[in-house]
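One chain of protein is taken out of this complex; the other chains stay put.
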């Protein structure tokens, strides 16, 4: 049986980052343990009275079951979370879903692409890659504005370990919108590598366009991985909300290889295109 | 399989009522608790609501939180028998048994239930169970007991071990071969009476071939009022939403039937909505019921041919209306 009742967790610490975004540290109470999560997996955070939302780990649980997550204040649950102080009792369930694959030595160099808060699910994958030291790693990070950038500490830390390319969509004095998609050719030329594996997370329209562009460049579709965001209420594949064709993102995702995702996204009625960078 | 002859249905009801609550359909075609000592007559045909709510409750609590601890609120129902579940609804229960195999709330109720099927001898309005392999004969492995009216009495077939046990202590005579033959004849006769289903076969084929164009779905999207009638009455629909409620010092999370036809079903807090097109949502519903993709996972289509969606859709996009539309377009 898969319970929908969370374990007791505590809000340990937090710090602000970017516009309306905040890092939260949580820990499980009462000696409860989770199976060790993989980078790219997620957990369900309950703010009792407000509801439950899926969140990715920016730092995976340590042996004391402490972990970090980045949260953007957006709806009623995140707004309630932002009103809490350390010591608050919360609920947590997890880990859920399929994480990022562990790249093999034949899959270097590695390209990471993130839009806005989409950087969060890539943090622990980036850390793993740097630790594995397989080869060059590059990160293209797009944000709506300089103020909207998040995970500044991590980006600082990575500065000399990976090639970081920041793309600001709207910056003062700049007229044309510039997104990771626009920047891709320049970045790859500057970096001097073609990726052996690409991991990306950001608005779906951006990821779809990037994947197509990479494939046009001759990059194998099977080397491209994406992480999706969906409304979720159970994370056990029963509530139905995160459907993507005949799969549920909470179980078959949130990370998908491009060939699989491309099939799942085929449907006769397409929806309106969301803004390129909206996170 | 063991077949008994049952002269009086009330005999069975009284017997089951000694150890269980007994539920039957009332005159309003709704499931109601029956007085087992004085049960109402058994109605054939489709009930307005399927038996879905007995297991996947329309609303239920998931847990309570007292400020420090979460307490799972699993239902603890007394054993109960549903008498007169139509064959299509039995198939739907079997389908949901698969889907909710790991759901503790569903299973807590399901394990207390005894399913007594009732086979139809005439097609119901909008029904097409033979097309989707769900009736009129009860499908194997979907019930504990099955009733079939023969003459003034009933043919009672034991279809599970639980069913066999439930009859212990009841004095029954084995059914003569003629009764079994009459059942077969009545079922065959019933099947012959179903109207032509070519539009459904063609529609399902068109849906799976991907030959229905977007504008056809979008036109039907205009007709979808997002009332949630189809998903409420569909015996295999299983989506739910959750909500926290506070009262005094206790916070309760409840879940309740949701509908993928609502615009807000997939909308995220950022307002990004992967299914913001009503036509896409209508497509989703029918894809879920009739796609070969799901068929691979569940061994059958998600539709049991009850026709309730056609009966309850105010926008005229129930099964027959939709299949006629999509089987004509390519």
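First chain written, first letter: the chains are A and B, and each begins at residue 1.
Just so it is clear, a contact is a pair of C-beta atoms (placed from the backbone, for glycine too) under 8 Å apart; a residue touches a chain by one contact, two chains touch by 3 or more.
Methods note: contacts and distances are computed from a predicted model.
Choosing from "Cholesterol oxidase", "Zinc ABC transporter permease", "Formate dehydrogenase major subunit" or "Peptidoglycan glycosyltransferase", the protein name stored in UniProt for the chain missing from the display reads "Formate dehydrogenase major subunit". Although one chain is not drawn, the whole complex shows that of B:33, B:174 or B:328 it is B:33 that touches it.
Checked against the full complex, the candidates B:232, B:291 or B:327 give a single residue touching the omitted chain, namely B:232.
Subunit B meets the missing chain through residues 23, 26, 28-33, 48-49, 53-54, 57-59, 77, 109, 222-223, 225-229, 232, 241, 243, 245, 247, 256, 258-259, 262-264, 267, 271, 311-316, 321.
Please note the rule applied: only the chains that are shown with their structure count from here on.
If you average the Cα atoms of subunit A and of subunit B, the two centres end up 39 Å apart.
Listed in rising order, the residues of subunit A touching subunit B in the complex are 1-8, 46, 48-53, 74-78, 89, 91, 203-204, 229-231, 233-234, 236, 238-246, 266-272, 274, 278-279. Subunit B meets subunit A in the complex at residues 62-63, 65, 67-72, 99-100, 102-105, 107, 210, 212-214, 217-218, 221, 238-244, 246, 251, 253, 255, 258, 260, 265-270, 272-277, 279-280, 283-284, 287-288, 291, 293-294, 297.
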